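I have placed the structure first, in the form of structure tokens, so that the comments after it can refer back to it.
With one protein chain removed, the remaining protein chains of the complex are shown where they sit.
And now, chain A:
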């Protein structure tokens, strides 16, 4: 996988397409599909045409539904195989195979049109690409009587890059509450929950939260406490191996600053949010900035963060990266995970 190149340069206008280059082996930054004229969507859910969404990719999902969203396809339903009724079931159900399931990776410039904001979050919550094994999954049988628990118990919220209030986080940590939760009609929740159920047999390293493609997952089995499950999932995410560029537990990307004589490399795994990354980069490149603007005192200490922020985040410098397709993208659009 070619790591995204973080170039600090002048922002080249708004970009509606936010894509982090990642190959089939997955990475911590998920590809997200946003609509744009140049269709770079990752059609994770195989949804048909989604309406165009605004450029603030990182914004919370709109509660309202876009007309063109194929909601039925995103409906999360839990039920026995064969119970794929097209109308929305009040119970929480597993995603039916109505969905035109498509692999997330490799990238398909598919004919399926755009993805919605909700899908973006879905996709970004996904840690790995999904293969066609998903097809088998929807036929999975569920042994548990406690329907809602089946898919939800092992799901850690942290991996999904959801905002804290999201249903899925609740589901991840308190699956038995899901019944109440399902009565809420949140667009984002269902595809997200469905997202959780997808296995990824192609993941080279530890999988996170996919149920087995061929076997149904049983509630409370294997017997592992929630805290451990959640921690393991987050931990395994961090040790994903990315082709060529990382050993276990590291994801290095090149960072260049305009006008700097040499580039730096940062390990993305060390950070859990964009602020951390940008402050780390600030620190790294502060030496150049001092040179340019003259010293405001002795040593780096006086170059306070706020000053640096102004320097780096003012009109002069922004963080951008080059995605897999060679497009320069603004850093921060995609949820960190």
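We adopt the following convention: a residue touches a chain if its C-beta (ideal position, glycine included) is under 8 Å from a C-beta of that chain, and two chains touch if they have at least 3 such contacts; residues count from 1.
Here is the rule we go by: contacts and distances are computed from a predicted model.
When the unshown chain is looked up in UniProt, the name that turns up among "Leucine-rich repeat, cysteine-containing subtype", "MOC2B synthase", "Cell cycle control protein" or "Origin recognition complex subunit 5" is "Leucine-rich repeat, cysteine-containing subtype".
Annotation for chain A: contacts to the undisplayed chain at residues 133, 143-146, 149, 153-154, 173-177, 179, 199, 201, 203, 206-215, 217-229, 231-232, 235-236, 238-239, 248-250, 267, 269-270.
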